[in-house]
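A short write-up of the structure that comes next.
Just one protein chain is left out here, and the rest sit where they should.
Which chain is which? They are A and B, in the order written, and residues in each are numbered from 1.
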Amino acid sequence: MSTEQVNVTINGLSHSLDVEARRTLADVIREDVGLTGTHLGCEHGVCGACTILLDGQPARACLMLAVQADGAEITTIEGLADGDEMHPVQRAMKEAMAFQCAFCAPGFLMSTVALLEENPNPSAEEIRKELSGNLCRCTGYQSIVAGVETAVRLLSSTGTAGVNQ
Amino acid sequence: MKNPPFIYHRPESLAEALALLAEFGDDAKILAGGQSLLPVMALRLGRPDHVVDIGRIPELLTLDAGPSGTTIGALVRHAEAERSAAIATHAPLVAAAAPHIGHRAIRTRGTLVGSVAHADPAAEMPAVCLAVGATMVAASVGGTRLIDAADFHEGYLTTALEPNEILTEIRLPAWPGDAGGAVVEISRRHADYALVGLACIIEVGDGSITGAALAFFGADSTPVRVADAEAVLVGRPPAESAFAAAAEIVSARLDPPSDIHGTANYRKHIAGVLTRRGLAEAAATIGVTA
Partner (left out) sequence: MSIQTSGLGFVGQSVARIEDDRFLVGKGHFVADVQPEGGLHAAFVRSPFPHATITAIDTSEARRLAGVVAVYSGAELNEGTHPFVPFVASPGSYSPLYKPMADEKVRHIGDPVALVVAESRRVAEDAAELVIVDYDLLEGVGSIDKALAPGTPQLWERADGNTLHDHTDTYGDVDAVFAAADRVVTLTLDSHRQTNQPMETRGTVVEVDPATGHLTIHNTSQGPHVLKWAIAAQTVSQGQLRSFWQFLRNTQRRKAFFAAAKEFRTSNAADLKKQDNAAMKGQLKKDRSLLKHLGQMGLGLLAKDDYPTVTSVDIGGGFGSKGPVAREDLPIAIAAMRLGKTVQWIEDRVENLSDGGQAREERFDVEMAVNEDGTMKGMRVDAIVDAGAYPSFPFGAHVLPGMWKVYMPGPYHVEAFQLRTRVVATNKGRVVPYRGPWANETFVRERAIDAVAAELGMTAADVRAKNMMTEHDAPSHFLTGPTIDETMSTRKTFDRALEMIDSDEIAQMKADAKARNHRVGLGIASYHEAAPGPPDFADAMSPGAGMLTKEDGRATVEADGRIVMYTSQVPHGQSHQTTYKQVVADEFGVSMDDVEINWGNTDKSQFSFIGTGGSRGGPLGAGVMRKTARQVKHQMLEVAADMLEASKDDIQILDGNIHVSGVPAHGLSFADVAGEVAKRTGVALGPVFSHAEKYEGVGNGGWSCATHVAVVDIDLDTGKVEIPKYLVVEDCGPIINPAIVDGQVRGGVAQGIGAVFYENTYYDDDANLLTTTYMDYLIPTAMEIPEIEIEHLETLTKGENDFRGVGEGGMIGAPAALTNAVSDALGIQVTEQYLPPSRILELAGVIDPD
């Protein structure tokens, strides 16, 4: 099986990978790099559980071939915390008790980080609209929206939502 | 749901890409944003032997919007168009479509030209092209071919492109000075593919409608314009009564499909509703309240 070389930075670390072209970025992150925090909920780009940041922008890792990410900087959920210290968005979701089974959480967290970088003070309606690309089956979303609002509050006192690389 | 195997090509230039298509065209698919192609492959509904990734070809990044018209290259992402002040000014119908297109993560990767080439009948961009009368630029080893939007979409997921051609850019004519545009749609959930949608333009001069374009998506196997409805608007004041007259014709003319998301009668009905709403919104963008 022929492979392509993919050079990619994930959570600040450089990786040089040899992958079959047909493999998705999601599968390569999970299997070759061992970062299983990015989840597969549907594998056809609808549920958003696989959302990562690609050069700072949210993208569905199941709808990218790994080879397309050659040269890119990727952030996954494992890259949000600073060592043992949770990112403000993670702290906010914990404080708000946003999730239940939390299988969808990685996608929501990355979408939220992206949202708050673009718009640090979104209305509840804007939050729901921006997060409508992430499906949750457990919560009915209200606690997640509360989590984003908590994150807004935490970030307004500490700075931007940006991810430190 | 893992992708079937294929031979992967990543040409560095347009010439290289066209040479690949000349050789493999019948068995190849173009990969740009991948937001339409990759789900198809994951479901193994499409199994091209070759995938030609045009994502690194610099010539395809053109985005040029100005008073004499707009050119959108094959690699312009929806997100870029959404943010572009020039597009908002000079191609307002494209700007109006952008927020409807999927979710932010889809818009990060998906391309406008890719959406047009993929030809999903419920997609916004093909209808926008039809409404403004865009010109598609198809390139092959044999040269460049210009195709009118009206001739471009031939059927469900089918366009006039030959297997050895790439849609390299879309050219939109200059936006008329007295025109307002709107894209409205009804979908089951927020940001879903439209059950029916409308990309419309209304031109007003001296208190009368001087021109109109009504391009529906989701109402047939390709985007469709309803000429009779457009004609009935011309010469009338841009008011609810005119819009309602157009709506009635639209509901009568369209022959939409029936599926598990909406019946044909339902689609006909909401096409009429969208006509009234779309025209009112388009008129409002140029300060006309119906």
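Methods note: a residue touches a chain if its C-beta (ideal position, glycine included) is under 8 Å from a C-beta of that chain, and two chains touch if they have at least 3 such contacts.
Bear in mind that the values here come from a model prediction, so they are computed numbers and not experimental data.
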Answer for the absent chain's shown contacts is A, B
Using the touch definition up top, pick the residue from A:53, A:66 or A:104 that touches the left-out chain. A:104
Of B:4, B:67 or B:235, which one is in contact with the hidden chain? B:4
Counting contacts across the full complex, list the positions on chain A that touch the omitted chain. 1, 20, 22-23, 30-31, 34-44, 46-47, 49, 76-78, 80-81, 86, 90, 93-95, 97, 99-106, 109, 127-129, 131-145
So that we can see where the missing chain sits, which residues of chain B does it touch? 1-5, 39, 43-44, 186, 188-193, 195, 258, 260-266, 269-270, 273
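Convention: only the chains that are shown with their structure count from here on.
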With chain centres defined as C-alpha means, what is the inter-centre distance between chain A and chain B in Å? 29
Chain B residues within the chain A interface of the complex: 1-8, 10, 31, 34-35, 38-39, 41-43, 51, 53, 55, 79, 102-106, 108-109, 189-191
List the residues on chain A that touch chain B in their complex, please. 1-2, 4, 20-24, 27, 43-45, 48, 51, 54, 57-60, 62-65, 67-68, 111, 114-115, 129-130, 132-133
